[in-house]
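Notes follow the structure.
Just one protein chain is left out here, and the rest sit where they should.
Labels run A, B and C following the written order; every chain starts at residue 1.
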Amino acid sequence: MTHHVTSMLETYPKDLDGLDRQKLAECMTACFECAQTCTACADACLSEGMVAELTTCIRTNLDCADICATTGRILSRHTGYNADVTRAVLEACRAACKSCADECEQHAGMHEHCRICAEACRRCETACAELLASLE
Amino acid sequence: MTHHVTSMLETYPKDLDGLDRQKLAECMTACFECAQTCTACADACLSEGMVAELTTCIRTNLDCADICATTGRILSRHTGYNADVTRAVLEACRAACKSCADECEQHAGMHEHCRICAEACRRCETACAELLASLE
Amino acid sequence: MTHHVTSMLETYPKDLDGLDRQKLAECMTACFECAQTCTACADACLSEGMVAELTTCIRTNLDCADICATTGRILSRHTGYNADVTRAVLEACRAACKSCADECEQHAGMHEHCRICAEACRRCETACAELLASLE
Partner (left out) sequence: MTHHVTSMLETYPKDLDGLDRQKLAECMTACFECAQTCTACADACLSEGMVAELTTCIRTNLDCADICATTGRILSRHTGYNADVTRAVLEACRAACKSCADECEQHAGMHEHCRICAEACRRCETACAELLASLE
């Protein structure tokens, strides 16, 4: 994914408004991977015998998948860059990833999908925080 | 849309964590309508002869459509409510709607789709702000 | 929603490739409403005590919400109209709505959210079928 993201970044016909190209590519990649992982984790939770104990996890996964997908799309656009929107979306993505990582970590010992998903969420939370820090 | 949104809210089997039911329904409705309007406005801009002067408008429309759709989905979920995520997403949606309203207003005198879209964005910006205020 | 959808349709600067304007507006409206209703139904199912018996319903709701949202967006665009893509997406949306209506109807006697959701899915299934018929 990083390869695809990076090769498309290089074809953008104008400049990237001073954005850190590597941090941007890492954050976009983390967003798309986290969106996929959270969608799969929600579905795996749904097929567990103990689904009744995983309903908060499923909901958190669904929110995180939606915000990560939207953040990945917005970071893929550079035309008419608006720093306020980018910052607010990155803050929302960071909050959703933190919340989903916290929740999935509680089930990581019992469910491998939650363990992998918690890792993807932490990676995306960190990538959002680092991109945010580079914007200021 | 408000009717649909409200009738589904009434069927939720648990309580709504003290959320203001009317402000919630108004915000959800505004999000879905704004997502549709921004998608249509981006496409209408794309078919204008002067598209080269509307590229920032198109990009802002696309971002706003994505965030509004995600916010509308997240507000449609109540299981395992997380106030931090809800607040951060509403802030992002408010910022995107403000940005899109500001941009579309500049073209409102010339393009009716931008005039209508600016109104939908302002309505959604206000609905997000009012729901946010009611959370605190 | 129909009002918003219709007023944006009227501002489109070019012609609508011979599409039946009313059937188009009805289908777009049904798609956005069904997407919201399915998202809310999935979440309401998740909060039911008998969630373990509703996992197929939740999954079907999530798929239907995704396809309806995508179909609503695609129908909101008219620039560079491609009949093959429109037809294939309408077929997919019709199949997802049929599948979700069939599933929700089985729980309609016990859960009001499933009863309302089944109606929204049938309405959208019909609207897709009628728009498809008008294309041929």
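What we mean here is this: a contact is a pair of C-beta atoms (placed from the backbone, for glycine too) under 8 Å apart; a residue touches a chain by one contact, two chains touch by 3 or more.
Predicted model, so just to flag it, every value in this text is computed and none were measured.
**Q** Mind giving the shown chains that are in contact with the missing chain?
**A** Output: missing chain touches A, B, C.
**Q** Among C:95, C:108 or C:132, exactly one should touch the missing chain; which is it?
**A** Looking across C:95, C:108 or C:132, the contact with the absent chain belongs to C:95.
**Q** Check the options A:19, A:69 or A:127 and report the residue that touches the missing chain.
**A** Missing-chain contact among the listed residues: A:69.
**Q** Identify the residue among C:7, C:22 or C:79 that touches the chain left out of the display.
**A** For the chain that is not drawn, the touching residue is C:79.
**Q** Contact with the hidden chain only, please: which chain B residues?
**A** 42-43, 46-47, 49, 51-52, 55, 58-59, 62
**Q** For review purposes, identify every residue of chain C that touches the missing chain, sorted by number.
**A** 55-60, 62-63, 66-67, 69-70, 73-74, 77, 79-80, 82, 84-85, 87-89, 91-92, 94-96, 98-99, 103
**Q** Quickly run down the residues of chain A that touch the omitted chain.
**A** That gives, for chain A, the contact residues 1, 4-5, 7-14, 28, 32-33, 35-37, 39-41, 43-44, 46-48, 65, 69, 72-73, 76-79, 111-113, 116-117, 120.
Quick note on the criterion: only the chains that are shown with their structure count from here on.
**Q** For the two copies chain B and chain A, is the contact made of the same residues on each side, with over half of the numbers shared, or of different residues?
**A** same
**Q** Please report how many Å separate the Cα centroid of chain A from that of chain B, as a whole number.
**A** It comes to 21 Å between the two C-alpha centres.
**Q** Using mean C-alpha positions as chain centres, tell me how far chain A is from chain C in Å, no decimals.
**A** Chain centroid spacing, chain A to chain C, equals 27 Å.
**Q** Quick check on chain B: which residues sit in contact with 2+ other chains?
**A** In chain B, the residues touching two or more other chains are 69, 73, 77, 79.
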